[in-house]
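In what follows, a structure is listed as structure tokens, so that the remarks can point back to it.
Other chains dropped; remaining ones untouched in position.
Residue numbering begins at 1 within each chain, and the chains themselves are lettered A, B and C in the order written.
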Amino acid sequence: MKFASEFRDPAAARALLSAIARKADEIGATRANPVHIMEICGGHTHSIFRYGLDKLIHEGVEFIHGPGCPVCVLPMARVDECVEIAETPGVIFTTFGDAMRVPGHRKSLLQAKSGGADIRMVYSPLDALELARRNPGREVVFFGLGFETTTPSTALSIQAAAREGLNNFSVFCNHITVPEPIRALLGDPDMMLDGFIGPGHVSMVIGIHPYDFIARDFGKPIVVAGFEPTDLLQSVLMVLTQVAEGRAAVENQYARVVPEHGNPVSLAAIADVYEARPSFEWRGLGEIDASGLRIRPRYAAFDAEEKFGIGYATGRRNVPEVEGCACGAVMIGKLKPTQCPQFGNGCTPEMPLGALMVSSEGACAAYWQYAGAREAMA
Amino acid sequence: MALRDTHVTMAHGGGGRAMRDLIDEVFTSVFQPPGMEDQARLMEASLQQPGARLAFTTDSFVVTPLEFPGGDIGTLAICGTVNDLAVGGARPLWLSAAFIIEEGCEIALLRRIVASMAAEAARAGIRIVTGDTKVVERGKGDGVFITTAGVGVIPPGLDLGARHIQPGDVVIVNGVLGDHGATILAARGDLALSVDLNSDCAGLGHLMQAALTAAPDLRAARDCTRGGLASALNELAAEAGVAIELDETRLPLRPEVVGLCELLGLDPLYLANEGRLVLFCPPDQAGGLVAALRSLPHGEGACIIGKTLPAPAGRVTLRTAFGGARLVDMLIGEQLPRIC
Amino acid sequence: MCLGIPGKITAITDAARLMAMADVSGVRREVNVACITGDDPSALIGQWALIHVGFAMSLIDEDEAAKTLEALRDLGEAQETLNQMAASDKALAAGVET
């Protein structure tokens, strides 16, 4: 697979691991006193575990799994709203597969489907659009979920629906943005991060400069990284190099995909369709200013929040999270998944309590699936 | 001749003449001549040998679409049960076939499915000796479901099974993984993907016979169907009380299957197969076993993919290309296409 | 988050809607190419793009890819030298000719 397998070369990975080890020794990083590097993106968490990088890397480098999984940071109340819309007679509710198993208070979308709601997994919002064209008598709602990577796809789909005059297509917008929660994390006095691996596919849309504040205001290195194993290791090396050199800069390891200033078409579509909400709730992080998007009034005809009177702006935002769930602490790296009292007991991938156990990008699920599950239980 | 309908109606399930016509024309005409009674009466010398045992298994087959590149639900229904008999060391003898047909199902489709079954049964050297048809209302079925049960004979002295697996055994598969699952995902059409793949669906009795000859100490074999290789290995490791370690670099995967998995965020180890065995044998017999499989149809891609370890019992891991290891757990729920 | 995979654009399927066929290891899917299309959609044919949820999000810069690979190769060679040095250090320490 071109542009992918080349970056999975074992020899290159070994060389990177050696170089990382030398750099870590140089800094004086040890198991007891490690360098903490947060990979913001769940995709990176997934790669780390899939390739076993956490076990191969020098013990003085510790990965902190950040809040970059849009499914994991979704509060239960949002799932409840999805279920409510999906159970409305006449609705075809479409979603990415990731969101199907996330527990709401009453039920997950998977359970709602088993109860008779017409919920369909799609690969793309374009498929939802096509369903709307083919089912003129039904309202097709697409669950717009994801960071800046995914936001352009729903923006372009809404623009297309508007051009075609489709009146039975709407998006239930729960898109969120990456920089704001990072700013919030960095403001937390408990936080002991030494550097960041930046989400490459977000920067493919927004470029690398939205992270300037990390280096400039907080003095932390950040390297925007690709998702193959050598991409990740090279980025770790780049972070360590900055640490060793006492620098803090925004660097781009993933230049083959990430343009410095992002993608202008995507940015224009986002700006046309969406605007920032004053504030948005993140599971484990609470309310964060300007961290969520909503559909602009000019596209209200495609806004499921408007059509159904259900959603973030409708006042039903306070549903307490499950008790005993440490998702919040795990999300910001304060606890390892295995330190959550629910891990493997009340909370397993078959019957997840917290969202971190649901998405395969969630830290808990990744731990369970690829690494520590059975050790933790043994 | 009596059957002039083009689609199945509720009348075809009513127990009367319309049903009789459907059965006579579509079903029994292609299967073995039906006995006069609603039960087959059978015997085989091998079954009466002292020490011989009877093997008995069943599976229901549900698949969308009913016809797909490389097979149809009829092929699956024969191969699946033949393979479940064969992997236990049984020589498959007789099959039953029960059909649950949705009102509105095209009769021409039924004929094609039944023809596939007859052809596949002939290939496997088994007879379909008894059957049943039911018709359910539209919206209460999905075209057609088929349940087959199979009876075979295990020769005296032969005892394959997970509990015979030893630490140090070699893990072998008979070919590339995930073709069936990937083919079905694409054939369903709702993800709008197209790919030139065929289901691996095949009867594997001949491979098992060859394996038993080539590896006299064959421990166990299993067909990797729903839940893929990963789920089969997890069950086997747990039953055997060993660990299994796979070598990522040895896993046989077609580029198209890898591509589909990368696109949808799936793991090919969990994709269904319908013509793939995983076999366990002592290391000194592994070479001969692989060679024997490779000489036969559906065994050309046979290879060693890993080994068993003494502990931890029940644990399956994958050693990656650069030495990392990850757990290969059982499939959790369904594999859902992952996007973000 | 944001699963993306490189795919090759093989044909323009609907120029008006900016739809093209992408090929990922033999898996074909129609994708929207609005984000990567300049003046002439047909210029995309043969190019590689990063595919995400049915959209070609970014053209892949082959030069940058080559540069990254080169850097990895350089690092590998440097590592090889270091390994040899380490080995010869050890050998020296053990009093054996390298």
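The rule is short, and it goes like this: contacts are C-beta pairs under 8 Å (C-beta built on N, C-alpha and C of every residue); 3 or more make two chains touch, one makes a residue touch a chain.
As the structure is a computational prediction, the values presented were derived from the model and not from experiment.
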Stoichiometric formula of the complex, labels as displayed: A x2, B x2, C x2
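Please note the rule applied: only the chains that are shown with their structure count from here on.
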A student comparing A-B to A-C should find more C-beta pairs in contact for A-C
Taking the mean of the CA coordinates per chain, how far is subunit A from subunit B in Å? 38
How many angstrom between the C-alpha centroids of subunit C and subunit A? 22
For subunit B, what residues touch not just one other chain but two or more? 191-193, 255, 258-259, 262, 265, 338-340
Using the touch definition from the top, which residues of subunit A touch two or more other chains? 1, 4, 14, 42, 69-70, 96, 123-124, 127, 146-147, 149-150, 361
Which of the residues in subunit B come into contact with subunit C in the complex? 186, 191-196, 255-256, 258-260, 262-263, 265, 338-340
Which bits of subunit C are touching subunit B when the two form their complex? 1-3, 5, 24-30, 51-53
Subunit A-facing residues of subunit C, complex: 1-6, 8, 17, 24-25, 29, 32, 34-37, 48, 50, 52-55, 57-58, 60-62, 64-65, 67-69, 71-73, 75-76, 78-80, 82-83
